[in-house]
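Omission of a single protein chain aside, the complex is shown with its protein chains in their original locations.
Our next item is subunit A:
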């Protein structure tokens, strides 16, 4: 690699270029300074005053590659540039009009000169609203108009790394740091970005509640994922903005889940589940004093775990058996048909919303579909306890207890066992930034089954009697993991919402984006947090100061 870079840095100048520079120095380049015109995609063209469409001075053609002579500024097309050199001795070096690159007419080849590039790029930086020298002093002005700076960054000498880009990142909230892709690991980076900015997790690790220096597992020489996350949290909030490589976490995760230890692309939802499971295992063992409690006290379960209620009703006798299952995320079915789920249509008609909504799948439609009463097919007959026979039955899910952080997973990857095929559903799903979960709580669902009555059903009433108005059912979004591309190959990008602004985390690159961009994305995992959690996080304007009370906000849940 280093050999290649040095090759790029010092290509031998041809004799003609050396001659030119010996005679004119860089003055010739500088005289072109006011002719360079920048475009927002970082290209630079040459624009002569009073000429809209440059033409070859010999054949007045305008479609071909055109070159402007560095000495006499006449324009020639690729067919006549040689003629120009032969007619005018010493007019060897020219600039490509469309690309602002040096061309030696005598060698018939592109030539490179760092001093020329310097003139062009300083013009480019200037065109983007900054001067090279005063770059560090200029007050950061956040422009919503994002420009592509890639081409400059690729060139990559110290001088060329755009000061604007760097400065903008400094004004980003602390903790925003790019993560390098370690070879198809965007699935991991996407999830890590969301987890690192989940307020309870952030507070847990930053307040040193799992300190890698004190961890008993680590001192015993065992692998410990929470320790690796501690390293990541330290790195992310260190204030350093250069992209970070979470290599040790990847390695550690591989050690824990050997079947997933490949450089292949993985599903970020699977990674999320597997990571939380491993943390739970590591954490749970070190905190065995909570074992008599029925609920796990590990950080992942305190943050993500909720309780699902599932009621199976016998369609013959009407008796219901209820089971409760903990969950750390809810997987929602996304299909064209559940966009039209009856509940959804009814809701739209009721609210008189625009008819477009009826066609577009919405998150509330998916949640309605998730909590609908579902008739189990004749092949899934269950043993009814009161009838004592196998009967057809219906099943309904509802949420008994909401978690602090709600992770909703949209099933975009569909695997059909019968057809043995997989496909990706890439239809758009509309989702709100504020989500009220009270319609999906057990109290509401069970209540609906009995009609509009005010009394406690099946013990749901006293558990969360005030749930319909309780603020704990109000959720706010804080991260969205999106998937672009196809089933086999695609790319995960995370959008984070910090202090009301949205940031796009695409591996190593982080930039601020408009709300519309986030609304229009192909969401795959949605991370919501209880409103109170977000508000609390919002108040901690500077992330550095976290009191112990804030660090442990779930003492009351």
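Note that in this section a contact is a pair of C-beta atoms (placed from the backbone, for glycine too) under 8 Å apart; a residue touches a chain by one contact, two chains touch by 3 or more; residues count from 1.
Just so it is clear, contacts and distances are computed from a predicted model.
Its record in UniProt calls the unshown chain "Transcription and mRNA export factor ENY2", which is the match among "Small ribosomal subunit protein mS26", "Transcription and mRNA export factor ENY2", "Signal peptidase subunit 3" or "Methionine aminopeptidase".
Considering A:34, A:88, A:110 or A:262, the position touching the chain not shown turns out to be A:110 (whole complex). One chain is missing from the display, and on subunit A it is touched by residues 39, 41, 52-53, 59-65, 78-80, 82-83, 86, 103, 107-110.
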